[in-house]
Each structure stands twice: as structure tokens, then as C-alpha cells.
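All protein chains but one are shown in place.
Coming up: subunit A.
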Amino acid sequence: MKKILISVAATLVFASCSRDTLDLTNPNQITTETFWKTESDVKSALAGTYGLFKNVNGGLWGVRGVELSNGRGDDFFIRNDVAALYQLSTFTNTPDNGVSEGVYNVCYRAIFRANQILENVSKVGLEADKEKAYIAEAKFLRGLNYFILVTNFGDVAIRTKVPVVTDDYFVAKSPEKDVWAQVIKDFTEAAADLPVTNYGRATKGAALGMLGKAYVYTKDYVNAATILQSLTMAPFNYSLTANYEDNFKEDTENNSESLFEIQLSDVGGTNPWAGENANETLGVTTAQEFAPGEVAGWFEVSPTDKLFNEFQKEKTTTNELDPRMYATLIWDYPGATFYNKPFTAFKLQFGFKSMFKKYQNYTQNNELKGSKGGDYTSSINERVLRYADIELLLAEALTMQGRTGDAYSYLQDVRSRAKLGLLANGLGQDAMMAEIRHQRMIEFAREGQRFYDLKRWGLLQQEITNSDKVGKQYFVNGKHDYFPIPQSEITTNAKMEQNERWK
């Protein structure tokens, strides 16, 4: 019997410590309780938010994002390798398109993170100015993500708070104009408190530039002109780089023309598809996917001949082709080399006359590895906002108010860098706009602007129809101005309704 008592006692001893036995804390990760204590926590949180812009599955400046923002333009072709890309580029996409879903989801991930920063930064106890600057930076990031959402999807859900209870996961969409209001509010507030210099990160200039762009997109030309004009004077000293191509090379990143760019470098892991962890490369695979097969690329895209021809509409003052054409495209011209090979080593796959050179690492032999061994990794920063864009947007905002004279110098600045002659004085609004449209098409090819420019000019139908774009016959005006709300959002969110044109 004594033994029984002992074992019973032993059982009780075990049982009594069971409560502690079951209380385990995660030894690997910080919890939300222990985070938000130091300034470095805030900086880490910002890095985790910025990083999504390059996300391989849906960051607008990651590979799929670049394919999405360019793919529908009349200057762009995507081959039928990844069906979702081919479908969106040929206007045969459906709400289950994985690429548009990726961009949508990644934007909201960034918004969730930016909202966390906004709600928690005050817990750290920073000096007031510092705290304000971090809040401004988070608002810039949030505003930029809403900008991506509104330009691509129109009416979307506005979330400015971190969900607390399960019900908070489900939010209905807001009208497009309300989303624009949120964009303008975020950029306005960001511009107020961001520093003028903040190397590699959001600045006052970046916020003002995006704000100006948002005004142009919403056709508020008066405010647009005011804001954009402020970037042409102190405290800012942005200027166009002498060499256009400096904007697409690694060694001339963050230059005088840059207002905001996505920082990319082969300093992370080696796997582009590792997900968000230490193994993930911190560059992008875009250059490899766009490169020809002869240099280990996947030749996923091609410029259309419409773009190829557009470049040749005006020669330089020395009667040569626009230097921007040489920086943007590679084609069969005397002495053309690409990836250290003569152009004859390459075969044009799709019947178009050229391939993209802009943002390609064409001084390397191929696109297999980044400088530190990252698979297919390109380290060339994606430029989000260049001063050339500011000048052309400003010219547009002025022209649209009838102030063509005021617009002239900004437009000519972009032309002059391209060695084009002086524009005739006294052009009317239409002629001025035509020139701005022509300049934007060739200045920003492969920079994700063309489709959205055409959309706000109301020229999608016309320009796509008169192009050699594959799939142009499936373009439905109005409907294809936007991507549909992703099917997964509709399925999981009872409050969400599909875009009218996509029902």
C-alpha cells in the first residue's frame, strides 16, 4: 500500500506542476508585446514594409508587378508562357488571374504593415520630430500602395487601422474618388513631415512628387501644378542626368534625377522565391525573365513595333536616332552588341523588331547570377519617380490649364537631354499635349506608365487599336481600364462586391 501512496503522490506532484509545464514561450520570435520598444524596431518595421515593393509575387516593382504594369500597354508584348501574364496582356484575364491578385494582396500587406507602424510608433517614446518623420514615412508607404490599388482596381477597400477582432478582416470597398482622397491625404501628410534628404528612402520630394502625380491622375491640374512646381525650386535641387541611361544602371542609382526608387541589391539570400526570410534575394528577377534565351533569359516580353517606330519619329539635332532609343531597345543596327555578343547572336522570337535593353544587365555575359551569387538576381534599382516625370507631369498640368507657354521649358528640358531640337514656340494645347504624349511614351517605356497614361487621357481604345499589340481585339473599353477585384477576395469577403464592369 505504501507503494500505491508513493505513486499517487508522484502523480500529484507531476499534475501540480502541469500548469507551468504547459506555459511555453516561443523562443524564436519576438512577440508583439515585446516589440515596439526601440527606434530600431521602427526602422525594421519600415524595412519590412518597403521590401514588399520588390516582392516577387506582387510587388509593383518586382517581376510580376513590372509585367502587370507594362503588360497591357500598346508598347508591350508578353508571350504565352505564364498563362496569367499572357491573359492580362491580351485582355483575356479573368478575376482569378494570379498576377493581379498578387499585386492586390501585396499592396494590402504593405498597408497592414504601415498601419502597424502608425499605431505603434508612439509606444517607443521617440523625440517628437523623429516620431513625426516616421509617421510621415509610413503614410507615404501607405499612400503609394493605395495609389497602386486605385490606378489598377478603382474602387477598393480603405483600411487605415489594424484589425483587432475577426470581423475587422472584412471591409467593403469605397468609391474610387474616396480612395484617391486617401491617397492625397496620405501624401499630403507625408510631405509635411518627411525630411528633404533621406537617402534611399521616402523624402519630402518623393511625397510631393507622388502627390502631384495623384492630382494629375485626378485631373486637379491647379493643385498638381502648384505641388509639382514646388519641386523645381529650393529646398529641392533635382535635375535630369546628362546621360538618360544613367537612370537604368546600377552604378548611377539614387542620382540627381531620382525622387524615389526601389533599392535593389544582391546582398540577401540567393533564392528569389524563398518567401520573406533570410534566404530571399534582395534583388529582382525581372532582367532575367526579360532577357533573351541566348543569355539564359526567359524572353517573356518584347517591345511592340509601335514603340520601335515611335522612337524614330524625331531625330536628334545631329540627325541621329534618339539616344533614348539606344538606351531602351536593342535591335539590329551596325555595331549593336548585347551581353557582349553581336546582335546577330540573337534571334528575335516573336516577329517584333527589337528587344528591351533598359534595366537589363547587358554588360554581363548573361542573367544567371547576381554579383553575390543570387539566382537570376538583378541589382538595378527600379526608379519609381524621376524628375523627367515631374517635368512632363508639370508640363501636362500647365498645358491642361491652357498655360502652354509655362509648360514649354519643362517639356523642352526633357527633349534637350535627348538631343532633340527646340520645340516650336506657341504650340496650342492640343499640339502641346500631343508632344507630351509622344515624349511620355518614349521617355518611360518599360517604366510602367504607358497604360495608365493612356487611361487618364481616354486614349486606351484608340491607341491599342492602332497598335500591333497581340490581343488588342479583346480589349473592351471601360472594362479593361481596371483589373477585376480578385476572385479570392470576393470569395472570402462577403462585404466585397465585384467591379460593375467585371460582373
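By our rule, a contact is a pair of C-beta atoms (placed from the backbone, for glycine too) under 8 Å apart; a residue touches a chain by one contact, two chains touch by 3 or more; residues count from 1.
The rule is short, and it goes like this: contacts and distances are computed from a predicted model.
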**Q.** Omitted chain, identified by the protein name its UniProt record gives, among "TonB-linked outer membrane protein, SusC/RagA family", "Cytochrome c oxidase cbb3-type subunit 4", "Cation/acetate symporter" or "Molybdenum transport system permease"
**A.** "TonB-linked outer membrane protein, SusC/RagA family"
Q. In the full complex, which of A:I135, A:L259 or A:V295 touches the chain missing from this view?
A. A:V295
Q. If the hidden chain were put back, which of A:E101, A:E176 or A:E257 would touch it?
A. A:E101
Q: Provide the residue numbers of subunit A that touch the chain removed from this figure.
A: 1, 3-4, 7, 10-11, 14-15, 18, 21-32, 35, 41, 43-51, 54, 79-83, 90, 92, 94-96, 101, 104-105, 108-113, 116-117, 156-157, 159, 163, 168-171, 199-201, 253-254, 263-265, 267-271, 273, 276-280, 282, 292-296, 298-299, 347-351, 366, 368-369, 372-373, 375-376, 379, 473-474, 486-489, 491-494, 496
